[in-house]
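Partial view: only certain chains, each at its native spot in the assembly.
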Amino acid sequence: MGKTRLEAFSDGVIAIIITIMVLELKVPQGSDWQSLQELLPVFLSYVLSFIYLGIYWNNHHHMLHTVQRVSGGVLWANLHLLFWLSLVPFVTGWMGENHFAALPTSLYGVVLLMAALAYWILQNCIISTSGGRYALLAKAVGRDRKGKISPLMYAVAIPAAFWSQWLAGALYVDVAVMWLVPDRRIERVIAE
Amino acid sequence: MGKTRLEAFSDGVIAIIITIMVLELKVPQGSDWQSLQELLPVFLSYVLSFIYLGIYWNNHHHMLHTVQRVSGGVLWANLHLLFWLSLVPFVTGWMGENHFAALPTSLYGVVLLMAALAYWILQNCIISTSGGRYALLAKAVGRDRKGKISPLMYAVAIPAAFWSQWLAGALYVDVAVMWLVPDRRIERVIAE
């Protein structure tokens, strides 16, 4: 089975997730600065989630670039990743509308952690079903420092949110900044 | 007429259905565990419907893979399937927000049953318009046990929901689990 429809479907779902997230930025009643300021936390959480979804789309793009054919297992591992990403608008809205309260900020980390695990499962699924053909991908992933540090940082942020939501927020921002540099690992190994 | 636009349109519609369904997970007012727990039935029905739509996308993917050209009849049979799938977010939200009450749980089964019939019509449409070219598909479908058992299970669940909604729910979960294994029938017959 070809990968074209898998890419098109994933692009569609991520494009919709990234765009319906803006519906949480509800048009306020008033037309003064006050009503705009009240939207600031929702706006900030929107920016953060937009960047995260952009990172996932970018890395997904890079990873599938190395793949030629997909198995049934890869299709489901991909749907599993999309499931967790589809929950991002909900936790983004909940965190923003509650001004980064403890529980929503912690749950935001849970969804990011589950998405990171789903991405890792998808990666392994591609490598294992390829029967050694994606040794390049396996090699690139082997030294994957960012992919190992991110879940650790989420795992720290999830309980930390109950102690200080700003620390949790700072960890989420840190991970996003770390990933903003696109996934050059694969590019580099292919170039070799 | 080529099948590319049919696939792209179907992917688009299914991607949007699967994603707007998450809008039924409405961001709660409070930020405590209580408000999160109240969302649990909506979340569970979301998970179930996400899996069902994933199954439809997967099987649709497999079935169209065997097709080269589509007729006007196939276009409309496909739109008919998308119509019933487009009602899934509505019944999912209604069932979840009413904590699996009898009527919504029964209606959920009606929509699943109609979608299953629409899928069966689409399948027959492809086989009949192909003038024997898709004998492989016909052969694969001939022994189609899962495709025959699923509508029966929905037909049992629809009245059963008024007696015990948990029995109906268990039947929906059973069908989903049964289908989670992708449609290997077609893969197998092609391999022969």
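By letter and in written order, the chains are A and B; residue numbering begins at 1 in each of them.
In the analysis below, contacts are C-beta pairs under 8 Å (C-beta built on N, C-alpha and C of every residue); 3 or more make two chains touch, one makes a residue touch a chain.
Keep in mind the model is a prediction, meaning the values are calculated, not measured.
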Which copy number describes the whole complex, given 2 displayed chains of the same sequence? 4
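Note that only the chains that are shown with their structure count from here on.
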In whole angstrom, the CA-centroid distance of chain A from chain B equals 27
In the complex formed with chain B, which residues of chain A make contact? 1, 5, 8-9, 12-13, 16-17, 20, 23-24, 72, 75-76, 79, 82-83, 86-87, 89-90, 93-94, 97-98, 101-104, 107
Over in the complex, which chain B residues touch chain A? Could you list them? 7-8, 11-12, 14-16, 18-20, 22-23, 25, 27-28, 31-33, 36, 47, 50, 54, 57-58, 61-62, 65, 180-182, 184
